[in-house]
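All protein chains but one are shown at their positions in the complex.
Now for chain A:
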Amino acid sequence: MTVVFFFGIVAVFFYGSIVWTGYMSLTRSTLMPNYNFVGFDQYIKLFTNHRWLVSCLNMVIFGVLYIVGTLAFGTLLAVFADRRIRAESLFRTIFLYPLAVSLIVTGLSWRWVLDPVNGLQGLVRGMGWENFTFDWLTDPDRAIYTLVIAGIWHSAGLIMVIILAGLRGVDEDLWKAIRMEGIPLWRAYLQVIFPGMRPVVASCVVLLMSDVIRGYDLVIAMTKGGPGIATEMPAKFAVDYYFARVNLGLASAASIAMLVLSLLLLAPYFYSEFRRRT
């Protein structure tokens, strides 16, 4: 019965909340809930809201670069760490520790490192290259890439560990066959090993995707959405409209849009997972 109790709590908090938020998104609620139905007005407002559209575009840019970059870097680290290197565990410890650091501290640290005046740019200029420019953090067109750098820094180790666990599970005989055939190493990885690890890679992508959609802390710590609205994200949009701008209806619509997006992106994964299991 205790168990039913816990599942009940989770059901109420999670799925009850979603229904409630969904309902709110169909009303004109601002500070307080207002239960008069206005149809899809809020969604129309949302998708004609410049800041929201910029947020969505930013999320796509950040998401694609972050996922591809983290996967590529993490996989490279895993492959190299799997080549029987010296001090493997030391390297692994160094590559993974950012995961234990909060996104807040991650964002702040990178903000200081990339700061145009006191950070890398000032440093290189001070060394004599007066024209050296690396001001992405304050450049509206480039600030989003600084978030990508910090994000990859934070998560590459995670992907390395997961891919490494997959690589260690590859059958010894498969490696023997590859050696007998004399297939070059890079081709063996690309054409034999990685295709066999598709489920592992899929779970990596799913993990990183949920980081992207939830991404809030990193933006807050690093750019606060700026310069201007150059690095606004949907998660931040929703929180801002819930609390600072007290527009419950619009914030709920934004949240439901985020939810629908995550479910759409996850559906193929869940579908294949469940087919595999049953």
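Please note the rule applied: contacts are C-beta pairs under 8 Å (C-beta built on N, C-alpha and C of every residue); 3 or more make two chains touch, one makes a residue touch a chain; residues count from 1.
One rule holds in what follows: contacts and distances are computed from a predicted model.
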| item | value |
| --- | --- |
| Missing subunit (named according to UniProt) among the choices "Homoserine O-acetyltransferase", "Molybdopterin-dependent oxidoreductase", "Deoxyribose-phosphate aldolase" or "Sugar ABC transporter permease" | "Sugar ABC transporter permease" |
| Absent-chain contact - pick from A:26, A:54 or A:77 | A:77 |
| Contacting the left-out chain in the complete assembly, out of A:41, A:139 or A:217 | A:217 |
| Missing-partner contacts on chain A, residue numbers | 2-3, 6-7, 9-18, 20-21, 24, 33, 73, 76-77, 80-81, 83-85, 89, 91-106, 108-110, 112-113, 117-120, 122-123, 126, 153, 157-158, 161-162, 165-166, 172, 175-176, 178-179, 183-185, 188, 200, 203-204, 206-207, 210, 213-214, 216-217, 220-221, 235, 238-239, 242-243, 248, 251-252, 254-256, 258-259, 262-263, 266, 270, 274, 277-278 |
